[in-house]
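What you see is the complex with one protein chain gone and the rest in place.
By written order: A, B and C. Residues from 1 in each chain.
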Amino acid sequence: MKECLSRLRREFHAYPEAGWEEFYTTAKIIEYVKELDCFEILTQKECINESFLRGRDVDAVKASRQMALKNGAKEEIIDALGEITGCVCVFDSGRAGASIGLRFDIDCVCVSESKNPSHAPQKLGFASKNEGRMHSCGHDGHISIGLGVAKFISQNKHLLNGKIKLIFQPAEEGVRGGAAVANSGVLDDLDYLMACHIGFCAKSGEIVINPTNFLCTSKVDVKFKGLASHAGASPNEGKNALLAACFAVTQMHAISRHGAGMSRINVGRIEAGSGRNVIADSAKLEIEVRGETSQINAYMLERVRAIALSSAQAWDVECDIQIVGEACELENSKELTELLDGVLKDDKELKNRFSTVIKTREFNASEDATLLIRRVQECGGKACYFILGADIKAGHHSSDFDFDEGVLESGVMLYQKLLLKLLT
Amino acid sequence: MKECLSRLRREFHAYPEAGWEEFYTTAKIIEYVKELDCFEILTQKECINESFLRGRDVDAVKASRQMALKNGAKEEIIDALGEITGCVCVFDSGRAGASIGLRFDIDCVCVSESKNPSHAPQKLGFASKNEGRMHSCGHDGHISIGLGVAKFISQNKHLLNGKIKLIFQPAEEGVRGGAAVANSGVLDDLDYLMACHIGFCAKSGEIVINPTNFLCTSKVDVKFKGLASHAGASPNEGKNALLAACFAVTQMHAISRHGAGMSRINVGRIEAGSGRNVIADSAKLEIEVRGETSQINAYMLERVRAIALSSAQAWDVECDIQIVGEACELENSKELTELLDGVLKDDKELKNRFSTVIKTREFNASEDATLLIRRVQECGGKACYFILGADIKAGHHSSDFDFDEGVLESGVMLYQKLLLKLLT
Amino acid sequence: MKECLSRLRREFHAYPEAGWEEFYTTAKIIEYVKELDCFEILTQKECINESFLRGRDVDAVKASRQMALKNGAKEEIIDALGEITGCVCVFDSGRAGASIGLRFDIDCVCVSESKNPSHAPQKLGFASKNEGRMHSCGHDGHISIGLGVAKFISQNKHLLNGKIKLIFQPAEEGVRGGAAVANSGVLDDLDYLMACHIGFCAKSGEIVINPTNFLCTSKVDVKFKGLASHAGASPNEGKNALLAACFAVTQMHAISRHGAGMSRINVGRIEAGSGRNVIADSAKLEIEVRGETSQINAYMLERVRAIALSSAQAWDVECDIQIVGEACELENSKELTELLDGVLKDDKELKNRFSTVIKTREFNASEDATLLIRRVQECGGKACYFILGADIKAGHHSSDFDFDEGVLESGVMLYQKLLLKLLT
Partner (left out) sequence: MKECLSRLRREFHAYPEAGWEEFYTTAKIIEYVKELDCFEILTQKECINESFLRGRDVDAVKASRQMALKNGAKEEIIDALGEITGCVCVFDSGRAGASIGLRFDIDCVCVSESKNPSHAPQKLGFASKNEGRMHSCGHDGHISIGLGVAKFISQNKHLLNGKIKLIFQPAEEGVRGGAAVANSGVLDDLDYLMACHIGFCAKSGEIVINPTNFLCTSKVDVKFKGLASHAGASPNEGKNALLAACFAVTQMHAISRHGAGMSRINVGRIEAGSGRNVIADSAKLEIEVRGETSQINAYMLERVRAIALSSAQAWDVECDIQIVGEACELENSKELTELLDGVLKDDKELKNRFSTVIKTREFNASEDATLLIRRVQECGGKACYFILGADIKAGHHSSDFDFDEGVLESGVMLYQKLLLKLLT
């Protein structure tokens, strides 16, 4: 199995695609799963709510769709996807039992892969064929684990009761895709949801069963549209989008700290105006807020909105506010982390692979799996997120990133044991 | 007549009252005019539109009303005034003829009169009896001229055709009273309106028939009301009126210059908050805009409004905007300035008194008579404003201000000649 | 002893004095201690560094000094104080031994005492004789405990070795006085320093030996001085202190949050300008910053300073920055809290009085004793702060505040035991 998982991971590594652009990736997943002949494949509205498409660039989507065909994705599968990537593969035993979701994110990072000949993907010939794109966060590994689990299911379909949904989620980078999956309805019947990340804050042989400090965040783009006029002759006839933007920035950064905990605001980028002698007719802000809790994050977001809208009003310009990403805090369901803990302690094979079980360790970043987890919990299910330790060659998102492929088999094995525990 | 006019002026000088507080003054005017027995007296809604009461302090109004009674104003007249000062005295000949308005402003300045024994009002015993109040702009003289004209009308009532309205306007200081008179309807049937100021930019013996550069202006008070909270424990629970105010100030001063001419903005005063460890729940701004034309002034005012409202919205506080004063530019009706010019040239007595007729000279200040003049012109009438020269002892509004009382008789005489010209 | 302590407390309660104005209070303390005939009295530079006088109003100081004489303070003592309140009473045994400081704060709050006849100080006739001033925080009790300890020392002077300094600190309210004492040198030879507060978060019979969450804070006043000019005629000739202030406010509130923990900023009050048609020539801001740690507080303060200075520069106005209060976090020396804990456990009398020993409880406010404690620790000594529980009738700083006087004897007894433990 190990070789098979490595082979799969390397195939996906060679064709990395950015968030919402994963047409080749999704098509290959579907092609593989169809072969197994025991899954129903859900796509588009069946697993993605289009009202929650965060930070999706329509032009890039179209280009990537064309590229997928060129690279050999099957036309009938691409047709079935329409313009929406990602899929959910459903195994239904037809027998009573729990309903379990496993979530795997599938997008890459916008980084050019290292050309260093000692970089393993170069040396072994599976480096990115898409310039400016690289699986430098390990999602290629996640896909591979997901397909390994699919194969396991197909081989044990008479044994497993209940229902299993393998969720291949697009656009995790920038925490963009989670909201669309969480609000699609595909999770609402789940009794359990599990998700994990490889690498990160844990080494090969380690597993963190209850990582902490997942930051709630919203990513927001604000555009102001005004009216140009000559800055010397008729400045009053202009509607100054640049000034609206600058006063919005200064007010956003002055949003009050929150008494209940950590909050953050950053306008990280501004671009406005065309030339020095013209009243600027357009401006764009790229904004991020964070909060220690969802409430604090919501407070920050509400204040950002109010300031954007009122700055537009003050300067008589139009304002467009887009949420382009979001994630919330993580609260693992106790029942599931205990189950995980128990399996890791009791199962010999797993004990062998995970010699160090870490209860909690700080994650200190954002993950949109949290939105899926919250949804499942809100619908009455249990959900958890854990870290599968894996030695890495360089930091996540760097061009020299690579990970110990041993984690792939370990990951599949852990999910096998969990499925067997819950569904037999 | 000269002695009579001086006596009247000094009586009013001794009891100066600030804008909207002229109860004693109005009562004494009415008492005097009633004696003449040929005028109808209009008060309250008949000559003041209460929707346009600019910069009126209700508490000060009540106190001044009581004081007027104490100082000997007749109770039945004060009762008739209600809480509104000013009056219009209408002479209607019952015969066909033009309808003419003459406007006299009656309020004083909030200045304490000089205690210097060489200051004439002190030496001659008619200095202000109301501490902190002084007729240091010459409106006492204006009242006196108005009453002199009233007497002349009563003595020539069989000679004069048409209709004459003597408009005793409250609250010219701060350009507060004009709007209420202009919008009351009392001017709408006038064929002619005339108004003047004594002193200012012209000496005894001079008259300026077409003064220029009257500044359009609006005076605005903005109050923000928020919610206090503890700045350490729960800053986010406050609604910060101080921040709303400061962001309003910074945005107001950034209102674009106008391509068509001079504009001005000044937030001259701010006061907000109660203490350093409390999120401020209240703030007040005192604002002034100006424009070379009414349009420019209106542009500035509209921008101030939009910024005040949107700053309130940005910081989730309430906002109250009050116009507390306004004046517009002056455009004298050519027909009237030519009439004035002609009378001054042709009449021997007038030539004697006004040896120097100045066509134009810059006024460089604001006057709310401009609102009355614009109203008359909009209704199809003619209107003008002129400067009656008078030597002054010190600048207008200073505590040593005094003027050459010779101007009183000259003023009455000029109006006599004009009335005779137009109504016989 | 109980009656004596109550009597003392009530005498001080009747003559409350605000921070830096405690002339009567200091004189009475000195008068009492001199009678005991075994203390050296330090005043002025001996215990107050005049470079660190925070938030001191010179006019109020002078008035209070006169009032103290009128109320019967001894003239020779007032002369000795000069214009500086507070004193340190030093007992030196002349024998080897530790050097111990005990700190008692002596100022009152600017609150008018309740006139309610059921309010004990009214009922029993010791209510404040100084209108607008009230010992509504319990510092009258602190003084009383301090004098009780002084009496104990005088009665046991042959028993006690080493040196004891009783520090009667002015101006704790607004965290104003601590810095001047901490930087005077009077603490630098201490091996131990102890301070406490009565009431607060603990009831009669309770004692909190290691209260937490003392907020670091700096209180800052910023004044801008510009140049007035006519807002219509020559706005450019003015130097706009109001605008400088508003841009300072907006920038201060935009100071970045700190990655290492809680920070706060509040401009709680602004007042600027004289009238709407004048470019404002003066402005004043009342500001407060806080930080979870001294470093974070220092970061906030440094940013406030930089913004104040640069806003002045931007608008060509002068800027005056005054620190008017400061406090830091509390880190009790472990050795001392353990000593305290041990004494409370081992001593029967104390066990009787303090039935409940609380290890930690949140203080959630600021205290300038923290500055004294930090100083002693920096000089190599040990220091701690604790809460002497006492039932209170109403919240600290309210006009109905009163406390269970039983705490006075308990407090003196605790210090007695500690002194005996450390100095015999």
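In this text, a contact is a pair of C-beta atoms (placed from the backbone, for glycine too) under 8 Å apart; a residue touches a chain by one contact, two chains touch by 3 or more.
Every value quoted in this text rests on a predicted model; they were computed, and no experiment measured them.
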Original post:
Per the definition of touch given earlier, which of A:A18, A:A280 or A:L301 contacts the omitted chain?
Top reply: A:A280
Subject >> Among A:I270, A:I323 or A:I358, the residue in touch with the chain that has been omitted >> reply: A:I270
Original post:
Which residue among A:H253, A:R353 or A:R374 touches the omitted chain?
Top reply: A:H253
Original post:
Among A:G97, A:G205 or A:P235, which residue is in touch with the absent chain?
Top reply: A:P235
Subject >> Residues in chain C touching the chain absent from view >> reply: 233-238, 240, 243, 247, 250-251, 254, 256-260, 279, 299, 306-307, 309-311, 313-314, 316
Subject >> Touching residues (missing chain, whole complex) on chain A >> reply: 215, 217, 219, 231-233, 235, 242-243, 245-247, 249-250, 253, 264, 266-280, 283, 286-288, 290, 364
Subject >> Interface with the undisplayed chain - residues on chain B >> reply: 250-251, 253-254, 256-257, 262-265
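Everything below uses one rule, namely that only the chains that are shown with their structure count from here on.
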Original post:
When the CA atoms of chain B are placed over those of chain C, what is the turn angle between 0 and 180 degrees, to the nearest 5?
Top reply: 180
Subject >> Central subunit by CA centre of mass proxy >> reply: C
Subject >> Euclidean distance of C-alpha centroids - chain A vs chain B, Å >> reply: 68
**OP:** Report, in whole Å, the distance between the mean C-alpha point of chain B and the mean C-alpha point of chain C.
**Re:** 55
**OP:** Would you kindly tell me how far, in whole Å, the mean C-alpha position of chain C lies from that of chain A?
**Re:** 53
Original post:
Residue numbers in chain C touching 2 or more other chains?
Top reply: 250, 253, 264
